[in-house]
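Reviewing the structure listed below.
As you look at this complex, bear in mind that one protein chain is not there, while each of the others sits in place.
Now for subunit A:
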Amino acid sequence: MPPLSKTLRFREPSVIPGFGLTFGLTVTWLSVIVLIPLAAMILYASRLGFDQFIAILTAQRTLNALKLSFGIAFAAAIFNVIFGLIVAWALTRYEFPGRRIADAIVDIPFALPTAVAGIALATLYSPQGWIGQFLAPLGIQVTFTPLGILVALIFVGIPFVVRTVQPVLKDLDPELELAAASLGASRWQVIRKVIAPTLLPAILTGFALAFARAVGEYGSVIFIAGNLPNISEIAPLLIVIRLEEFRYADATAIAVIMLFVAFIMLLIINRLQRWTEARS
């Protein structure tokens, strides 16, 4: 008997119907919601001449905004991978009072309007705020600086890492660690050679999601960043500013380049993920 193929092809009768229907809906849905708006955007940007397009992109303010957006999103995603991993570990491996509540709290950044989060964080971290008052004497200014953006992006990204790593961690049999230890592996060797390789694909997925979310984040950042051009102005905000100035071409040009860079980065992460999965 030939093995049952996991992917169905066109015009191949199947006992379980529904492929045509779901495929049709998928294509329609993706087109209406995602592909057509994106195509329209690229079409609009293409009306700009090439020189004009380059001029908008290489303007100092645009470059700084893009650098800030991608750079801080990347840093926040790395931060979230480290701390999200620790949170996921604590939630899956240990039984402690309030574990369920802590588990539920992780999802709050998903649900909370990001503007509310931005305002709350800005209040907390301002030099007079509960946390900011301790940081100010140390010369650390969070609000109205790139550091504030980092704090906001960490906030919105953390559940992505926790929720992608958690199920994999749950499936990771503690007996594997015992087996490794009985073979003479130190704790560090167990983490490096047994736990990390198993978790790596999930970690990369979590990283990609947290990163993508952070690149697109707008609401929470604008309240804490101060939005000083060239210093703490993110690319999505610059797009809004250009729109408000009726410079639609500029706005779409920035949007297109954001789309392009984000697509490339996600593609790379996706490849990395496939590669790590193939090895395990």
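Here is the rule we go by: a contact is a pair of C-beta atoms (placed from the backbone, for glycine too) under 8 Å apart; a residue touches a chain by one contact, two chains touch by 3 or more; residues count from 1.
Definition applied: contacts and distances are computed from a predicted model.
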- Item | Omitted chain, identified by the protein name its UniProt record gives, among "Electron transfer flavoprotein subunit alpha/FixB family protein", "Aldehyde ferredoxin oxidoreductase", "Sulfate ABC transporter ATP-binding protein" or "Neu5Ac permease" | "Sulfate ABC transporter ATP-binding protein"
- Item | Which of A:14, A:186, A:230 or A:270 contacts the chain that the document leaves out | A:186
- Query: Looking at A:194, A:243 or A:257, which makes contact with the chain not pictured?
  - Reply: A:194
- Note on the structure: Even though one chain is not shown, subunit A touches it at residues 173, 175-176, 178-186, 189, 193-194, 197-198, 279-280
